[in-house]
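Every protein chain but one is kept in place in this view of the complex.
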Amino acid sequence: MAARVVIRIQAEAFNVAKETEALSSPHDDLGAVATFIGYCRSEGGRLAALELEHYPGMADEEIKRVVDQALQRWPLSAVSVIHRYGVMKPGDGIVFVGTASSHRAEAFAACEFLMDYLKTQAPFWKKEHRADGTIGDWVEAKADDDVAAARWKIGS
Amino acid sequence: MAARVVIRIQAEAFNVAKETEALSSPHDDLGAVATFIGYCRSEGGRLAALELEHYPGMADEEIKRVVDQALQRWPLSAVSVIHRYGVMKPGDGIVFVGTASSHRAEAFAACEFLMDYLKTQAPFWKKEHRADGTIGDWVEAKADDDVAAARWKIGS
Amino acid sequence: MIIFVPAFAMWLKRMTEIKIAYFAWVRERVGVADELVTIPSSVVTIEDLARWLSARDEGYASAFENPKLVRAAIDRVHAKPHDMIGNAREIAFFPPMTGG
Partner (left out) sequence: MIIFVPAFAMWLKRMTEIKIAYFAWVRERVGVADELVTIPSSVVTIEDLARWLSARDEGYASAFENPKLVRAAIDRVHAKPHDMIGNAREIAFFPPMTGG
């Protein structure tokens, strides 16, 4: 069974309901859908927005490579990755990742793997817009994220 | 901040969109929502339905205990657990678990923990209705599920 | 001299009468979903109760024939075979759970 793959890089907001439904489009041996949504945070009121820059030519290709790794590793019936760029306000969804499989362990593992790899491999960068109206710093990558990605033991 | 907890044991179908939205009800430091939906499978066309029996007095209390453990263990802003009982057709959602936190690792871990514990601790039992119209067997518990629950190192 | 006090006798009776609930194939084998049972004072633990019930008839015997496959709850909390029934009001027996 070929997996149903959705990869979208877009400025527009995504509709969680629609995306989740698409993952569970009827087929009899779907057993488990895991989803993850990453939101823009205000960091305790410090931020007014996050601006996401991306590398348009590469983002789509790189996410496709990460999705292909997930498909090789776990028996998935559907995978969706939607990543936004542009200016996000606190509470806005930035990324949606969803996986469908027959069993829960595979759906969870693939979903978490995809998120870990998006964090460290997908060419997106966040810049802070401060609540006081000034432009802040570029968000620094976390060592934690590299550790999280490394536990899957796939070379980058 | 007190977590927003939803626990429901119900015969009716749940609305994934509504439940997911409820988890991400606006608050500025929400960063991550992880959800899991477990579906009724036909097992390759073998089954017409699954019938879920539950222990009404205990199911709600036991799920509350499991949710309390998750809340003690991870900083969650919201947790939802919805478990259905009655007759499910292939493709019907049986269980919805959702967690919200500032960061993805916590949301994922709590969501997976809740599912592992629901599988082994929540008083629900599945009986097969075969595609040929006969009543089948009670689904047997999987040793895998005990292993999955045991890795969280919380006594039952 | 022993004075017979009806109210006291009723209290004694209530103390040993307990609700037992059965689920899934344990329920099917026993033949009832729940029942009120007066248990003798020799029945102290969950394991004792399972053994005592098994002696009742073939249905109960069949339900408890493999004790490893039967789980229990005391007053709606998971219990182990050696846990004491104490003043519990409700004991349940059921197979390993398969929800989620």
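Letters A, B and C mark the chains in the order given here, with residues in each chain numbered from 1 onward.
As a convention for this text, contacts are C-beta pairs under 8 Å (C-beta built on N, C-alpha and C of every residue); 3 or more make two chains touch, one makes a residue touch a chain.
Because the structure is predicted, anything quoted here is derived from the model rather than measured.
Taking every chain of the complex into account, the omitted one touches A. Of the listed residues A:Glu53, A:Asp68 or A:Asp144, the one in contact with the hidden chain in the full complex is A:Glu53.
Looking at A:Trp74, A:Phe108 or A:Phe124, the residue that reaches the missing chain in the full complex is A:Phe124.
In the full complex, chain A contacts the hidden chain through residues 38, 52-55, 57-58, 61-62, 83, 94-95, 115, 118-127, 138-141, 156.
Everything that follows uses one rule, which is that only the chains that are shown with their structure count from here on.
Seen from the Cα centre of chain C, the chain whose own Cα centre is farthest off is A. Distance between chain A and chain C, defined via averaged C-alpha coordinates, is recorded as 51 Å. Per-chain Cα centroids separate chain B from chain C by 29 Å.
Chain C has residues 100 in contact with two or more other chains.
Residue positions of chain A with contacts to 2 or more other chains are 104.
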